[in-house]
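Structure first, then comments.
A single protein chain has been removed from this complex, and every other one stays in its place.
Residue numbering begins at 1 within each chain, and the chains themselves are lettered A and B in the order written.
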Amino acid sequence: MLHYLLKRLMSLILSLAVASMVIFAVIEVAPGDPASFMLGTGAQEDTVAALRSELGLDQGKVSRYLTWVGGMLTGDFGTSYTYRTPVAEMVGERLWVSLPLALYALTLSTLIALPAGIYAAARRGKAGDMAVMGATQLGVAVPNFWFAMLLVLVFAINLRWFSAGGFVGWDKGLWAGLHALTLPAVALALPQAAILARVMRSALLEVLGEDFMRSARAKGLSQRQAIRRHGVRNALIPVLTIIGLQFSFLLAGAIIIEQVFYLPGLGRLVFQAISARDLIVVESVVMLLVFAVILVNFLVDLTYAVVDPRLRRAA
Amino acid sequence: MSLLDISGLTLSIGALPILRDVTLSIAAGEILAVTGESGSGKSMTALAVMRLLPQAAATRGAVYLEDEDLCALSEDEMCQRRGRDIGMVFQEPMTALNPVMTIGAQVMETILIHTETSTADAQAEAARVLTRVGLPPERFPLDRYPHELSGGQRQRAVIAMAIALRPKLLIADEPTTALDVTTQAQILDLLRDLVREYGMGLMIITHDLAVVAGLADRIVVMRKGEVVERGPTMSVLTHQRHPYTRMLFEASRHAVTLPAAPAAPAPLLEVREAVRDYTTPRKGWLGKPGRFRAVNNVSFTLHKGERLGLVGESGCGKSTLTRALLGLEELQGGELLLNGQPLSQQRSPAERQAMQVVFQDPYGSFNPRHRVERLVTEPFHLSPDAPMGRARQDLVAQVLEDVGLSAADAQKYPHQFSGGQRQRIAIARALITRPELILFDEAVSALDVSVRARILDLIADLCDAYGLTYLFISHDLSVVREVCDRVLVMQKGEIVEQGPVEDVFTAPKHAYTQTLLAAAPVLPDITPTEPLETPA
């Protein structure tokens, strides 16, 4: 178990290191000098040079990479080229919208998809299965941001159950915050739930064909008991992988959905930064997103060890 | 009155008839063997009793357990019978247990779903049952997971699950087919003891007549969904009234006539102190990677014209050795010589053509997308003197005819052939370069006995026609005895005994060989005296 854990941890650190190098290298390729961009076209050469040295741009690539990574490890993400404020502050604020949104959607998607997938698999080929599969066939095809627009049209503009956009902030209380994120989370979650339900169904169907399911039936378990006690847990192993992958889709999706609901999340920040060529903000947000994805997949790996004893003891 | 009475059981799946009018019965304390080749419907009969058939199955007839017709019960009522009144053991112990649940929990489950027992009591009872089947909690704690047990131990756990509530009837579907011969003997002993101790009825499904002969009180022979013969085991085996029974019996101890081995042998393949190690995963974070020696200091010589057997149980290293001989695995030590010349890892086309192989699985041996002509000529790859055009076609036609197929088969795809025919194609592929040596790697192990007998005949014929030299790798002692002149016995990576087959089989010297031979079930030496029953 410890061996497995350490191995995963090493691979987590390695992935983060390589990912940060890739991001840094890509941003390095960007044409133009941030300092001259910030000061505008009419700036004096010595002012530009002064700013370059203030931003650390006059140092070598390796030393700047190390400064950047070292800064991030201590919570210093640098200073925004356009706003001249610490990036960490800007990102921190926005993260509290995007991350809860993605997690909310992940929770919803899992809560809807697993029962639906199990239900469909248990009724393979029957009407219930057909209905679930039909719904998921449609669900996987719906672009989440389009679905979000429909939700706004129906629940915000016509029914007025939710506001059409904006975010009240968490200081208004957990409930108000969740309420404001509900429509975006539903829009994000349903298409993902459709995918996850399909995965759950096919994983369970595969397990239902296994010999040990027949052994369970031979003991006297009913089909339903056998699925509950022996099927689901075995089927969860492939499903977990997909849940881990879904988090990255949901985080990316959250960034898009924020545009529909005018939410002050990472999405708005990064798109503004792109048009303002505020590369240090882009760099930090991208690194943060990648970090979140890698971290979640690490957590999924740990969950494997809980679900699957073969990993626990073999290591 | 009998315990189980099946009468007029007819079963079809969709339009496909599976069973026709099957009638049989088992008394309490009796062992009934249901035997036959694949497709005989013997497993379906077992599943029909359990009512665990595929959904599309339609049945007619009656299955009485004591005085209750199981076919008339509702699914809920049937669930109460399964596990409590009837237990079942399956063929594949590696997959029959839930991999994410402890063996203790799996045995307890049988007890908990049928009785009002507290968890603690169920646990104590599970420990008792596991002890009874040979898995005492001192050595095999209840919180062991299936992957921590060997195949034989898993089969014991499966048996524990099935007998935890002392069912009236136990059904065992090929319970030892996936096991090694020594493990098989232990599991069969266990089953026999349990029947005696609990007074259960046991219905054992097996294709192996030798197992039947040593275990069953009565026997039912099935073919294509019908019962062709039934009766007390000894009576059926001595009289063999039905032609199919007689064919099965003869095929099971099929004797072939090998041409005499050359009198003045010259060495063809020499294996000198071969060693093959594998690294195993590190133990702990800082531990060194372990080392597993699959082949340990193996030396032997195979002479021209000789038929050498290699026997051993799974994991003994015989597959690794085979792969090393073929150049598919590197040796860490020792050397291989062919005709006195050392064989390197990178072999020349001529060296490759000199040594060919026939594998076990007639279904996995061919690329399903290629025609037979392309399949059998694959050994000519990179060969500078491979026949082309007309000569190549003639050669393909020739080998196909030599293995009992026809020249026209060259244009067919592998799926158009039966298992036995595919094995003939595999032999044709091995023959086409006229190799000096052929390795038969469990080449007849996946075949039904009747098919196996014909393939063994073919191999004997080819010994004449092609002057074959071969190494016959098998776990099946009786087959090796038939088709080999000399035999090597392998255990834990080492060759523990070698010698002429008759000597080794009649007077084994090494303790392991003695164990193997003692464990292998044998058919009684019977020659049926009565005339065949003429089918009405």
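Definition applied: contacts are C-beta pairs under 8 Å (C-beta built on N, C-alpha and C of every residue); 3 or more make two chains touch, one makes a residue touch a chain.
Keep in mind that, in the parts below, contacts and distances are computed from a predicted model.
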item	value
Omitted chain (choose from "NADH dehydrogenase", "ABC transporter permease", "FAD-dependent oxidoreductase" or "40-residue YVTN family beta-propeller repeat-containing protein") - UniProt protein name	"ABC transporter permease"
Visible chains in contact with the missing one	A, B
Of A:Leu6, A:Ala30 or A:Leu66, the one touching the omitted chain in the full complex	A:Ala30
Option touching the unshown chain, where A:Ala49, A:Leu111 or A:Leu138 are the choices	A:Leu138
Among A:Val152, A:Ala226, A:Val239 or A:Leu263, residue touching the chain not depicted	A:Val152
Sole contact to the chain not displayed, among A:Ser15, A:Thr182 or A:Thr303	A:Ser15
Touch residues of chain A, complete complex, unshown partner	11, 14-15, 18-19, 22-23, 26-27, 29-31, 137-138, 140-146, 149-150, 152-153, 157, 245, 248-249, 251-253, 255-256, 259-260, 267, 270-271, 273-274, 277, 279, 282, 285-286, 289-290, 293-294, 297
Chain B residues that touch the omitted chain in the full complex	326-328, 347, 349, 352, 355-357, 359-361, 364-369, 378-382, 415-416, 426, 429
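Keep in mind that, in the parts below, only the chains that are shown with their structure count from here on.
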item	value
Chain A-touching residues of chain B, taken from the complex the two chains share	50, 52, 75-76, 79-84, 87-88, 90, 92, 95-102, 109-110, 113-114, 145, 147-148, 158, 161-162, 281-282, 284-285
Residue numbers on chain A that touch chain B, as the complex places them	2-3, 6, 210-212, 214-222, 225, 229-230, 233-234, 307-310, 313-315
